[in-house]
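Omission of a single protein chain aside, the complex is shown with its protein chains in their original locations.
Up next is chain A:
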Amino acid sequence: MSNATHNPQLNSHGELNHLLSIEGLSREMLTRILDTAVPFTEVAEREVKKVPLLRGKSVFNLFFENSTRTRTTFEIAAKRLSADVINLNINTSSASKGETLLDTADNLAAMQADMFVVRHAASGAPYLMAQHLATTGQDHIHIINAGDGRHAHPTQGLLDMYTIRHYKQDFTQLTVAIVGDVLHSRVARSQIHALTTLGVPEVRVIAPKTLLPSGIERLGVRVFNDMKEGLRGVDVVMMLRLQNERMQGALLPSAQEYFKSYGLTVDKLALARPDAIVMHPGPMNRGVEIESAVADGAQAVILPQVTFGIAVRMAVMAMLAGA
């Protein structure tokens, strides 16, 4: 993925054909996606919240892992682009009867699908589908990774970047802290790749040692185990959800203990810059990773993140379909 000429996300013209990961995309490409998203924020303000860019296209939401928010925002984005959207309920689909991922892809391709939005518990599942479609001559079907295992959640990373740029304009002057369960977070990986690619000079991760993957420093981040120390002087605080469902064994003493050390409170936030923004990918565990007074406070931009997320996903879909 490091060599753009072999990046499976790009076509032979260097245009985005799939969105599988932030990793391997250039700063120019990330900036282009963010720029493209800007006019899509305006579509929501219209009487008719639709534009015809994907008219006649079929977008399949393939959520092999539960999600309400992400699936809904992808659905809204596709519908605002006038696509036909098909949501597959995987719990009752053939996948639960033993059909393989690639068989599912082949069958949906035979139904003249144009785009797959894929969420899967296994890291690399969207890559596997993209490779398979390429080898079966169906590379015209675009794949968007909507979260795979612990690997990547590129549209979340992009909407976070859009939000930061909206409030802070210049990435190259910022100190950004990512706080919480980095170990289980695909969002954190996408955020780190996006922030470093866009030129943020200091990206910090703040977490207990048990929730940090080994070698995280190699991604170009500064590690802090003390939250108060890590938050000092930051411009952006990106909280992560505690991924209880992905934890095995005793990684934490208790939710209360975690909140005491790593929950974002008004007092701890006061250590950041006065104009710092607070972000969270949702859904939030109030009283576990974030205090309600912060989540609902003036510095929180958590709901704008959701709104911007639709525009960013519209931009990605429009770019893929127009590639």
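We adopt the following convention: a residue touches a chain if its C-beta (ideal position, glycine included) is under 8 Å from a C-beta of that chain, and two chains touch if they have at least 3 such contacts; residues count from 1.
Following the convention adopted for this analysis, contacts and distances are computed from a predicted model.
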Could you check which of "Helix-turn-helix domain-containing protein", "assimilatory sulfite reductase (ferredoxin)", "PLP-dependent lyase/thiolase" or "Uracil phosphoribosyltransferase" matches the UniProt name for the chain that's left out?
-> "Uracil phosphoribosyltransferase"
Touch criterion as defined above, residue of A:76, A:134, A:223 or A:323 at the omitted chain | A:323
From A:46, A:69, A:228 or A:260, residue that would touch the chain that is not displayed | A:46
In the full complex, chain A touches the hidden chain through residues 15, 31-32, 35-36, 38-39, 42-43, 46-48, 50-53, 315, 318-319, 321-323
